[in-house]
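What follows is a single structure, written as structure tokens, with notes after it.
With one protein chain withheld, the remaining protein chains of the complex are depicted in position.
After this line comes subunit A, so read on.
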Amino acid sequence: MDRKKYRIMMVSDFFYPNFGGVENHIYYLSQCLLKLGHKVVVVTHAYGNRSGVRYMTGGLKVYYVPWRPFVMQNSFPTLFPSLPIIRTILIRERITIVHGHQAFSTLCHEALMHSRTMGYRVVFTDHSLYGFSDAGSIHMNKVLQFTLADVSQAICVLHTSKENTVLRSGLPPEKVFVIPNAVDTAMFKPAVVQPSRSEIVIVVISRLVYRKGADLLVEVIPDVCRLHPNVRFIVGGDGPKRVWLEEMREKHSLQDRVEMLGAVPHAQVRSVLISGHIFLNSSLTEAFCIAILEAASCGLLTVSTRVGGVPEVLPDDMIILAEPDPGDMVLAIERAISMLPKVDPQVMHHRMRELYNWHDVAKRTEIVYDRTLKCPNQNLLVRVSRYLYCGVWAGKLFFVVMIVDFLFWRLLELWQPAEDIEEMPDLTLPHISNKETLQKTE
């Protein structure tokens, strides 16, 4: 089957050298798409001194556009001045599809807006859950409505996330695809020699903040230690609530049973995980908990709060869910301890390899790209009039913004014609043995 090869531009504020869910997702997805023969370019803002063009594994080209992040790793929202650089990159790399990530990223919204003005096909992936009632969420949802008014397809990582995105943006549900994240099972292998089950070790790795349920941990850990004398805790991670956990340790004299590791760098997460039997996640809200997948891949049984999309992530015999209430969580931990003898980490790891696979994610994303290119590209007036439905005042404002963007683009076409922008020839790395790729790049 001779599949069409695409030239994809991934754009987001969040990329390497930052570590996180979105960053990993973009990186792994790009690598798998490169292996399938497509061409992928990533556009993000500069990180410290890391500015300009860099090449990563597999020939992944990353444009670190020289803008400084201004709050929470987001670049300063400039609206129109970002059009020239996005246009240059799009023409230079001969992009066919623009793929934006994360609703919280200003760079993503701007790049998608400019790409739509210039007529490129656009796909958007949302990675978080938002509420509807506080002022920040209301503004965020309006911006999302603007961006998604004219997008071809959207991808969400979970079904709960799809419901949330559809409600926030008013997109028809048929346009939203659900393609989950995956986990690098090659990196997260269980220990060769299992830790002894005479003493049960429960691992917690998360940022110690309110959102991640650090207060629940403060209530749950003393109860479990009291009820089960052979249970030990390892708590990795740092944050404002660490003081409360230390206080809890002192108050109940649990210094030898609760070990606090502080912030754990990403490279050492596996070694912390394989020293335990059970992974505890107590977050109050979670869009897609990669930590749970990493723990399951290392062969740990997971106990988690039933929030957000967590019930969809693992089958029932690999995860035990509890309400975000200390009593319920203690009961769930007891059930996990009783289930532990039946759990074989190697079997769990092999199951995870079947359940979650980045290549599968890339193939499903390819299907979305095929669908995107089949959409008819309407003329300017039809496209821009879609923005009028965003609201009584907002719709007209968005309409005006898009018209101004279009005029600016036309001005740029006259001032810096597309013929003057040098197109980048494709680099073929010697280890890419895909014959189709070699033939198609000329």
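What we mean here is this: a contact is a pair of C-beta atoms (placed from the backbone, for glycine too) under 8 Å apart; a residue touches a chain by one contact, two chains touch by 3 or more; residues count from 1.
The rule is short, and it goes like this: contacts and distances are computed from a predicted model.
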item: Absent chain [UniProt protein name; select from "Trafficking protein particle complex subunit", "Phosphatidylinositol N-acetylglucosaminyltransferase subunit C", "U3 small nucleolar RNA-associated protein 14 isoform X1" or "AP complex subunit sigma"]; value: "Phosphatidylinositol N-acetylglucosaminyltransferase subunit C"
item: Selected residue (touches chain absent from view) among A:228, A:252 or A:364; value: A:364
item: Selected residue (touches chain absent from view) among A:211, A:226 or A:410; value: A:211
item: Among A:47, A:80, A:177 or A:399, the residue in touch with the chain that has been omitted; value: A:177
item: Contact with the hidden chain (one of A:96, A:185 or A:305); value: A:305
item: On subunit A, residues whose C-beta touches the chain left out of the figure; value: 129-133, 153, 157-161, 163-164, 166-167, 173-180, 211, 215-216, 219, 284-285, 288, 305, 307-309, 312-315, 317, 324-326, 354-357, 360, 364, 367-368
